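Up next, subunit A:
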Amino acid sequence: MLDNFGVFRREGQMQEQVGIIDGLLERYEKVVVEDKGEVFNSDLTQALELGGCLELAACMLRGGIERKESRGAHSRPDDFPDRDDESFLKHSEIRWVDGKPSHTWSPVTITKWEPVERSY
Partner candidate 1 sequence: MKQVAYYKGCLASLSAKELDTSTQALAPLVGLELIELESVTCCGAGDIQEAEPDYYLHLNARILSYGAATGADTLMTVCNVCTLNLRQANFQLMGDAELRDRVNANLVAVGVPAYERDIDVRHLLWELAGEEGYPALVEAAHKGLKGLKIAPFYGCQILRPSRVMGFEDPDQPSSLERIIEACGGEAVDYPAKLKCCGFPIIQAREETALGELIQPIEQAIEAGADAMVTPCPLCHLSLDAWQSKLEATTGRKFGIPILHLSQLIGVAAGVPASALKFKRHVVPVGPVIEKLEG
Partner candidate 2 sequence: MQVGLKIWRSDAASGKRELKEYEVDASEEATLLDVLDLVKDRHDGTLAYRRSCRMMICGSCAMRIDGVTVLACKTPMKKFADAGKAPVISAMGNMPILKDLVVDMDPFWSKFRSVNPYLQPGYTIPPAGREHVISPKRMAAVHKESLCINCGACVSECNAMESSPDFVGPQALAKAMRFVGDPRDGAKNSRLEELNHQHGIWECTRCYFCNERCPKGVDPRDAIAKLGAESIKEGITRDMGAKHAKWFVTSAKTTGWLRETELVPKTQGIVESIRQTKFALGLLKKGKVPTPFPPHVAKDVRESRRLHDLLYEQDERGFAGIVQGEAAMAKLAHGHHDDAADPYASGSFPKPYLPSEKRAR
C-alpha cells in the first residue's frame, strides 16, 4: 500500500494494488490463528485486525480511483494534478457491502470557510 497508494497516486499502480488486495482478501479466508487460547490471545487480535485492514485498504483504493483530481494528501500528479471543485467538491463514502467496497458521493456543507486557492 505504501508503494502503490501513498500520497502520490497513479492509475496503473492503483489498479495493480486492487489486484493485490483482492488476492490477499481471498487468502485471508484461510488465515490461520496458531494461538487457540483465551487469555491475551494477540495472535487472534492481530488476525482480526489484519482482516479489518484489508477491507479498509480495498475501500481506500476505491475512493482514490474514483476521485479524479488532486486534493490534499490525495495527489494524482500524472493524470489529475489540480484540484477540481466543480466536479469533486464532495465527500467520498465507501461502505463494505456484500464483501466488496460500495462507493457513493455526498454533498459538502459549507458554513464559515469558502474553498479558496491554496497559496501562501
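In this text, a contact is a pair of C-beta atoms (placed from the backbone, for glycine too) under 8 Å apart; a residue touches a chain by one contact, two chains touch by 3 or more; residues count from 1.
Selection criteria: all candidates are chains of the complex that A comes from, given by their letters.
The shown structure was predicted, so the numbers you read here are calculated from the model rather than taken from an experiment.
For subunit A in this complex, the touching partner among the options 1 or 2 is candidate 2. Of all residues in subunit A, only 32-35, 37-43 touch candidate 2 in the complex they form.
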